[in-house]
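All protein chains but one are shown in place.
The letters A and B name the chains in turn, as written, and every chain counts its residues from 1.
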Amino acid sequence: MSNILVEERKVVIPGEALAEGLDYLPGENTYREDNKIYSKVLGLVSLSGRVIKITPLSGPYIHKPGDKVIGQVVDILFSGWRIDTGTAYQGVLNVKDATTRFIKKEEDLSKILGIGDFVIVTVTNVTSQNLIDLSMKEPGLKKINGGRIIKIGCNKVPRVIGKKASMISLIKDKTGCEITVGQNGLVWIKGPTPEGESLAERAIKLIEEKSHQEGLTIKIEEFLEQNKL
Amino acid sequence: MIINKDLVPELASQGKRLDNRRLDEYREPILVETDISWTAEGSAKVQIGKTVVMAGVKLSIEKPYNDTSDEGGITVNAELLPLSSPEYETGPPSIKAIELARVTDRGIREAKAIDFKKLCIEPGVKAWFVVIDIITINDDGNLFDASALAVLAALKSAKFPEVDPETGAIDYKKKTDKSLPLTKEPLTVTVYKVKGKLMVDPNKYEEQAYDARLTVASDSKGTISALQKGGFHPLTAEDISQMVDIALDKAKFLRGKLNQSL
Partner (left out) sequence: MVYKQRLDGRKIDELRPMEAKAGVIPNADGSASFKIGKTWALAAVYGPRELYPKFLQDPKKGLLRCHYGMMPFSGSGERIRPGNSRRAQEISMVMTSALEPVVDLSAFPNAVVDIFVDLPQTDAGTRCAAISAAAIALADAGIPMTDMVSSVAVGEVDGMVCADLTYNEESYEGIVSDIPVAMLHKTKGISLLQMDGEISKKNLVKALELAEAATEKVYELQKKALTEKYVRDQDGKGNNNGKSEYEPEFETEDSRE
């Protein structure tokens, strides 16, 4: 007989038993052994139909095609740039994926993107050895100018963005800042003033700290109101 | 990944910082806890913002050096543990660790903070030697100031271990209530120059973007016992004068924090 051993949204640690019997299917971050399904990470139980998965509360960012990420140029290659996304793996941005403009062969690539520059890019391909291909061609993707960059845990990104981007819109609204959240946990904040940027930064750090609490949207609203510029 | 490297000087030139602090403001909280390690003769843990440093004092009895046969001595050692930052690797001390140890050492030694003659047990035969170890736990910038504070707190709260009167062997498990002969209480404050402006207590991002720094060790009377200039840009005499003023003022502030905790 199949049996669920935990409740939805329970915090579980690696090796904890989630379900027994063959009616349930092991989803992300779980595994099946003999008759039972176990958790593989520290996270929250999430049940969707017959699939049990664990949503991790921490952990490294795993590149996925389609993800928008923020990275830093660390090397200039023959026909592109090497980008550090703050993970164990660096991505490559090819010249042909960086711009629609025609780039001559002898053109100095460092004039387009120099070492140390930050960029907003999309992950286009990930190989089995975690070689990452990036693109900067779609609208919204570009080299970053001005503003500041902060780092948050990549698992907190959905919380910072919020349902239908509600949370991030709230912060943008109340601080007057332009904010881009990379799925890899790097966030770019550009405001009319450093004080506005600092307020947005503190609000985002607060979300990261209290991400497991209820009524977070109200708490952030209050925080922004109390500290308004 | 070095982030906000250009932003720090840009803000500083306007008298601003990333976290909205004033240029002359230390982070909160500043916490000092002593006796954190039962195996050390003296120990302390200091937190400044998110930077956490531990200091431990170990005592031993050795033969004095030939040229100072009626004196004991001190040594200061620093370890930047890999556990405290992704920047640090295992292996012998880096130049950063060596500088931290030597600058903190001079602050204490040159202030004659410990009366070495009082550490002597039998001239030419045996004396107490004090070894202070600075161990980083989380490096979020400003190890200089956090370390000096931890070392002073550890020295102040250290107690001699018992010595068997017959065999002369040290019983480390038993502490006496005798403290170290501390005559002065030197503290270190490091002042940073960024785009012409002077600031204290940089976090790890600010530490990657400064022009020059001056570490000043001083005692409670305002006597300077050590100076160390760092960074690749020169300082003017005017800069130095201003930086020393700031350092003396902030040393008073840190001393207050220390006394609150002891």
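Everything that follows uses one rule, which is that a contact is a pair of C-beta atoms (placed from the backbone, for glycine too) under 8 Å apart; a residue touches a chain by one contact, two chains touch by 3 or more.
Source: prediction; values computed, not measured.
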Among B:Asn66, B:Thr90 or B:Thr236, which one touches the chain that has been omitted from the display?
B:Thr90
Among A:Lys96, A:Lys137, A:His212 or A:Lys228, exactly one should touch the missing chain; which is it?
A:His212
Positions on chain A where the hidden chain makes contact:
6-15, 17, 29, 31, 38, 40-44, 46, 55-60, 62, 68, 87-89, 128-130, 155, 157-159, 161-165, 168, 180-181, 183, 211-216
If the hidden chain were put back, which residues of chain B would touch it?
36-41, 43, 50, 52, 54, 56-58, 60, 77, 79, 81-86, 90, 92, 131, 133, 135, 137-140, 172-173
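In this text, only the chains that are shown with their structure count from here on.
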How big is the gap, in whole Å, between where the Cα atoms of chain A centre and where those of chain B centre?
39
Note which residues of chain A are touching chain B in the complex, please.
72, 84, 86, 116, 118, 148-151, 194-195, 198, 201
Can you list the chain B residues touching chain A in their complex?
1-5, 7, 11, 14, 16, 18-20
